[in-house]
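Only one protein chain is missing; all other protein chains are in place.
Showing subunit A:
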Amino acid sequence: MEKLLLVLVIILAVIGVAQIAKVYQLSMGIGNKREEEISPAANKMNGALLLIFCLVLFAFFIWELISHQDILLPVAASAHGQEVDTLMNFNWIIIFTVFFIVNFLLFFFSYKYAYDPKRKAYYLAHNNKLELIWTVIPSIVLAVIIIYGLRTWNQITNFEGGEDALNVELYGRQFDWTVRYPGDDAVLGDFNFTMITGPNPMGVISNENLPGRIKELQDEIQKSEDDLVNNILPHSQAMEIEEKIGMRRRQLAKVIAYEQSGRDFSASDDDIIVKGEFHIPVNREVRFNIRSSDVIHSAYFPHFRAQMNAVPGMTTYFKFTPTITTDSMRTIVKDPDFNFILLCNKVCGSAHYNMQMDIIVDTEEDYEKWLLDQKTFAATMVSQIEKKPETGKLEEKRIIAEK
């Protein structure tokens, strides 16, 4: 019923507009005015409106600048961030100046030189001097911008961490972030995507979990093969299972290769994996090793003026030194609930808009204290297995227990 009414209203509106147009057309015929002959009054009015529009635009801009100051990001909370802000402000000054001058000239000339039948336009085809001026001046300004910008860029993007830098792994997947700390040995353990399981979301490899993973994959393959043998399945479903078996076999080969490589994977034992929020110490360089499980994400730290894409299949890096603790920042922005936030800034699927993680910047002592409370990777694996012995990982449990 509502839709019918809507359609009726639209039809009536169309008829109404058509009638108005008819009246309009008839009245136009009386004056016999040609459309291309713009009357002096219309010219004057539009010229004046252009100037007014320009002034209103400027006023709107200034109003926004003043009224929405508080929505802008607070002071940069990282060492390089302060340099970024200085560079940004330097650019703003140039941009605002050019914006006001050029727009004003454009609209002012339009207003000032509106048509006057008594006047003839000034025939000016070119003027090399003028053109040279406005090629050279932008070139100089841009040279300054480029040199200044690149100097800062080269400083920021030296991704080699310093001696005492904290190496942290940041791992994105649909739709959350996971952070891994290297633990006491300051080395992040190896990883591979074939090792990913529920309790091991980052696919970290340890000496202990390799046999368990092999067993798990073998079991899965066995189960699928049994399915194929014992059931009469439609062709498409059988194909699917066969494909799955193939994938599992290839994964298994990879995992077995790790086991037989004879390499020592114990570096991961003291690694610490956290979700939900993570802590970093103030005034110490943090070097993020950024990875993704599935699609491209982007690790965006607006308060630290830092961002880097997380790309599946490779590790990307970004480093910064936080300079303001969460507590101090809460005082600065006068908001006791303030938190630094890590967001995802590359569209990654339906819940992209809520892929976030809190960052707590602590003093060195608080950070160490917090770190002590966290479970190591080896401990998590044990507790996961204890919690769910039914998942067929008794073998793994036995190995860990033996150790």
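Here is the rule we go by: a residue touches a chain if its C-beta (ideal position, glycine included) is under 8 Å from a C-beta of that chain, and two chains touch if they have at least 3 such contacts; residues count from 1.
FYI, contacts and distances are computed from a predicted model.
J.: Can you work out the missing subunit's protein name as recorded in UniProt? Choose among "Cytochrome c oxidase subunit I", "ABC transporter permease subunit", "Acyl-CoA dehydrogenase family protein" or "Thioredoxin domain-containing protein".
T.: "Cytochrome c oxidase subunit I"
J.: Any idea which of A:Val9, A:Leu55, A:Val75 or A:Val98 touches the chain not displayed?
T.: Spelled out, the listed residue whose C-beta touches the missing chain is A:Val98.
J.: Can you tell me which of A:Leu124, A:Val229 or A:Leu372 touches the chain that was removed from the display?
T.: For the chain that is not drawn, the touching residue is A:Leu124.
J.: So one chain is hidden, and I want to know which residue out of A:Gln82, A:Thr152 or A:Thr376 touches that hidden chain in the complete assembly.
T.: A:Thr152
J.: Taking the full complex into account, what residues of subunit A touch the chain not shown?
T.: 2-3, 6, 17, 21, 25, 28, 34-36, 38, 42-43, 46-47, 49-50, 53, 57, 60-61, 64, 68, 70-73, 84, 87-88, 91, 94-95, 98-99, 102-103, 105-107, 109-110, 113-116, 119-127, 130-131, 134-135, 138-139, 142, 145-146, 149-150, 152-154, 156-157, 159, 173-174, 192-194, 196, 203, 247, 250-251, 293-296, 298, 300, 302, 305-309, 311-314, 316, 337-338, 341, 343-354, 356
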